[in-house]
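Take a look at the structure set out below.
Missing here is one protein chain; the remaining ones are kept as they sit in the complex.
Moving on, here comes chain A:
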Amino acid sequence: MTGAAGRLSFWSAAWVIARRDFLAILTSRAFLFFLLGPLFPLIVGVLAGSIGQSIDRGGGATAPIAVAMEQSDADRVIAAREQFASSLNDFAPPLRKVGALPAGMAPSEFMDAHGSEFSGVLYGSLQSPGLAGSPALLENSKGPLTMLCSWAAAASVPKLPELALTPTAAPDTAQRPRDRLVTAQAAQTLLFLLIMLLAGMVLSNLVEEKGNKIIEILAAAIPMDALFLGKLFAMLGISTVGIAIWGSCAALILMLGGSALGAITAPAVGWTAFFALGTIYFAMGYLLLGSIFLAIGSLATTVREVQTLSMPVTMFQVLVFFFASLAIAHQGDILEWIAIAFPLSSPFAMIARAATQPELWPHALALCWQIACVALFIRLGARLFRRKVMQSGTPQGKAGNAGRRRLWTLLRKGSESRG
């Protein structure tokens, strides 16, 4: 537990911090809000989707088509539709008999008069049918109604054979690289959103700690590197819990909804390796950005300062994300290698690579590089903290004021010399 001369080891110190932060956050109200966080966009999405669906339904999908034909022709075409309605879902829109159009009445005039009741009108005879309605209706119903009229005119409706159904696994989509790019992009976006959410939480956590004035006790007892690492890992633990809960909920919803991952194109490394790599790249991406945010948090004294300082980093990270997204379309080019080599874009570029390329060894190399960068960032952040923050007599504000005074003096002297 402790070093030879009575010092808590680096990892033990990091563990003490990680354990406290993890338990404190897990039992706080903030964690509940953190868990509910993704629910709000989800609710908005579901609501928007259901509104769209209901608009779609109300827009004419269920409104019948008027059959304006002679009595016998109308009966035969409706009978033909009924015969296939059960075996061919939505084969043709519902039909309703209205009688032949009065002489001289154009189908468009009928629709002008009855447009609220019907989505279109089928007119003429079985040998020479006509269809009037919106362009979408004409496009969708042209084929089915032609077939129904043909069967009704032939007076011999074909008997459909019973089709034997054998479900199989999703088709191998190895030949569909474009679909895999979509998988890569989806994974990148998910990674980015999760990382940004958590890095922000780390930042506010450290600022709160400075507000509580406990930071000096921690700094006196353990190395700053261990403090930073402990905080990062505590939040990583929290995020793991969050992702496990979100993942379970999502899986449950997908299962209940009858959907599966088969709907998405399988990544090149396979789903198991992809999930494993995704988890690791999430951790690395979070640790890289989180360590930078921690350094910022250690320099800032107020929430306002944090916002000011973190804004450029956040904007920069958005740019990095777009850069990594761009690199997907340039796989094998110098652009992709730059995205892989640059620490902040490396996890995004590599998860995209996992979706599109089957080799695993580049991931081992990339992870080594990312771990080295995390260690470097933490070390630099801790050093910056000790150099810039732990000084009494010249707090940041005073130093900043002195700097502004010097700048003002220089400007004044400059204007005097010009004058």
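Operating definition for what follows: a contact is a pair of C-beta atoms (placed from the backbone, for glycine too) under 8 Å apart; a residue touches a chain by one contact, two chains touch by 3 or more; residues count from 1.
In this text, contacts and distances are computed from a predicted model.
Asker: UniProt protein name for the omitted subunit, picking from "ATP-binding cassette domain-containing protein", "Electron transfer flavoprotein small subunit", "Acyl-CoA dehydrogenase" or "Sarcosine oxidase subunit gamma"?
Answerer: Options "ATP-binding cassette domain-containing protein", "Electron transfer flavoprotein small subunit", "Acyl-CoA dehydrogenase" or "Sarcosine oxidase subunit gamma" considered; the missing chain's recorded name is "ATP-binding cassette domain-containing protein".
Asker: With the missing chain put back, one of A:Ala92, A:Ile215 or A:Val306 would touch it. Which one?
Answerer: Residue touching the absent chain, from the options given: A:Ile215.
Asker: Kindly state which of the options A:Gly120, A:Gly133, A:Pro223 or A:Pro343 is in contact with the chain not pictured.
Answerer: Looking across A:Gly120, A:Gly133, A:Pro223 or A:Pro343, the contact with the absent chain belongs to A:Pro223.
Asker: Please pick, from A:Ala13, A:Val98 or A:Leu145, the residue that touches the omitted chain in the full complex.
Answerer: Touching the chain that is not displayed is residue A:Ala13.
Asker: Need a quick check: the contact residues on chain A for the chain that isn't drawn.
Answerer: Per the touch rule, chain A residues meeting the hidden chain are 1-3, 5-8, 12-13, 16, 20, 24, 28, 212-223, 386, 390-394, 399.
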